[in-house]
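Okay, structure first, notes after.
What you see is the complex with one protein chain gone and the rest in place.
Chain naming follows the written order as A and B, and within any one chain the residues start at number 1.
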Amino acid sequence: MSNSTLKYIGKRLVISLITLFVILMVLFLMVKFLPGSPINNEKLSVSARAAIEAQYGLDQPIPVQFVRYIQNMLTGDFGVSFNLYKDMQVSSLVGSAAKLSMIYGLCAVIIGTVIGMFLGVFAALHKNTIWDTIATVISVIGVSIPSFVFAMLILLLFASKLRLLPTSYSSSNAVRSSIMPILALSVGVIANVARFTRTEMVSVLTSEYMTLAKAKGLDRKTLIFKHALRNALIPVITILGPILVNLMTGTMVVEKICSVPGLGKLLINSILSNDYNIILACSFLYAAMYIFMMLIIDISYGIIDPRIRLGKDD
Amino acid sequence: MDLEKIEFLPDDFEFVGDKQDITKDVVAPSLPAWKDSLNRFKKNKGAVIGLICILVIAVFAIFAPMFSSYKFDAINTKIASISPCAEHFFGTDTYGRDLFVRVWTGTRYSLFIAVVAIFIDVIVGMTYGLISGYFGGKVDSVMQRIQEIINSIPTLVILTLLLMVMKASLFTIIMALSFTEWIGMSRITRAQVLRVKEEEFVLASRTLGASNLFIIFKEILPNIYSQMIIMIMMSIPNAIFYEAYLSFVGLGLPIPMASLGTLINDGFNSITIYPYMMVIPVIIFSILMLSFNLFGDGLRDALDPTMKEM
């Protein structure tokens, strides 16, 4: 890696960290503005509630609370849950939920990319035939319709009517009960990747160097896999960013439909019960993952094609 | 192939000279830009179908509730949970409300929310992008940092939190949706402004003593209209989706209002017994999303062929 690349990465890193800090501050303020109190036993007296708030330090001025929160956070302590799981460590609650969500996201990306690539290459090789049309229609539908609709339809068909799959997540049967949500999530990825791969493949196949390679007398297999696909795939990385972002939003709804105890479901539940610390930790994690992804993608662009970086940065 | 082995025969060749009239040069008739775009658009079957679907759905959404004898929020438990039939085209829900009226009313609200939210987005986003791009320098970098930060919080997280603070109603949902979608608009505007403001015609205008406002409105804005229209078409399905998402996590429109999202969510509760309660709004929702995407794609190809498949 050249010096300028390192400098670029360093700069991006610093900006990301600053952004994260600002986000944390914004989230912290927003959470504090949520109406109501996290202490939610309607049978408590007013003063008893005040006593409990004091115990959690909720009576302190907001800046003090914020500084204390950051100090604790740096040691890995995200505080305790106020009422969703009373007094449990948020870090462990969020940790296990995030693990599940990430596994789902990763599986969906891998499955989606592989299938999408095949579909895209296939369509490109059969350009302007019925196969191409079918593949295009599938990918247009996949791109336009959100994953929760697929989740519902799969649930209706495979779990409710055919009874092939369990309707909800259960840890004792983790793999089988994960098929449905992962499938629903990967549809969007398949569609996006297929669409993009096809376009790239088509433009590569009609390029001059392919004509040259063909003229050299290379056989079809080498042509497609060694020359065309390789060149077509590099730009596919560029759409991984939007895909991952879509996936993150997708998981939030899909988790609800398939009762997966993941990050999205935890966030929604914590918001409904005003569990400040869980809301903060979940939202922050989402934002952090998002920024991290953007960072990785930006850096990988920069390494693959330094021109992108120059164009982007200035 | 071995070239030397090929033999040429006399009838391999023929005269062309006198069949082609080289003095006449066929040139396509000159058309105004919009007509050119229209022709390109018409050729795109998907886009035309999309446009037709959108129009049909919009017509139903506007007129179906007006001409029905049922009200969308009238409860009548005597006719609860009836499957689709001649009297109730889409059946009735668990309260005995006619779903035909409810679904179209819901579509109306969904479209209304999306369109208004995007309208606000355009105004906010365009202003922001214009200021940021046109004035450049420090203003630009500060504004860009702010935008980057807002953009780094995932939309759904910010949307959920916003609605928790403001409480769901028609107005707040529109506000929340506009809060998150304007960034795309401002980015496009800024990029275009940056590109256009260095062009010679802007320079020319400035040398002639045109004011900033004049340049922005007369020279720069007309150059980004087509891109904005494309962006709007692409954003509307997003807004419809986010509205549906909000209903799904319980932050949707208050009872007894309906949107496609709340209808899907309500129907989801009865999915195992009365699948039609969910399937019908899901179909309309999907057609709407699909149509806007197809239409947007077609529009993009028609208005700006250079952007194809970006």
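Note that a contact is a pair of C-beta atoms (placed from the backbone, for glycine too) under 8 Å apart; a residue touches a chain by one contact, two chains touch by 3 or more.
The rule we apply is simple: contacts and distances are computed from a predicted model.
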### Query
Which of "Peptide ABC transporter substrate-binding protein", "Exodeoxyribonuclease 7 small subunit", "Cytochrome c oxidase subunit 1" or "Transcription regulator PadR N-terminal domain-containing protein" is the UniProt protein name of the chain not shown?
"Peptide ABC transporter substrate-binding protein"
## Note on the structure
Full-assembly contacts of the left-out chain, visible side only, are chains A, B
### Query
Which of these, B:Asn39, B:Asn212 or B:Thr272, touches the one chain of the complex that we don't see?
B:Thr272
### Task
Looking beyond the chains shown, say which of A:Leu58, A:Leu93, A:Ala123 or A:Leu280 touches the absent one.
A:Leu93
### Task
Identify the residues of subunit B touching the omitted chain, counting contacts across the whole complex.
73-75, 77-78, 80-81, 94-95, 164, 167-169, 250-257, 269-274
### Summary
Interface residues of subunit A toward the undisplayed chain are 35-37, 40-48, 50-52, 54-55, 83-89, 93, 96-97, 107, 110-111, 114, 159-160, 163, 166-173, 175-179, 182, 259, 261, 265-266, 272-274
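Here is the rule we use: only the chains that are shown with their structure count from here on.
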## Note on the structure
So, in the complex, the side of subunit A touching subunit B is made of residues 15, 19-20, 22-23, 26-27, 30-31, 33-35, 140-141, 143-146, 148-149, 152-153, 155-156, 160, 199, 245, 248-249, 252-253, 256-257, 267-268, 271-272, 279, 282-283, 286-287, 290-291, 294
### Query
Which residues of subunit B touch subunit A in their complex?
46, 148-149, 152-157, 160-162, 164-165, 167, 237, 241, 244-245, 248-250, 264, 268, 271-272, 275, 278-279, 282, 285-286, 289-290, 292-294, 309
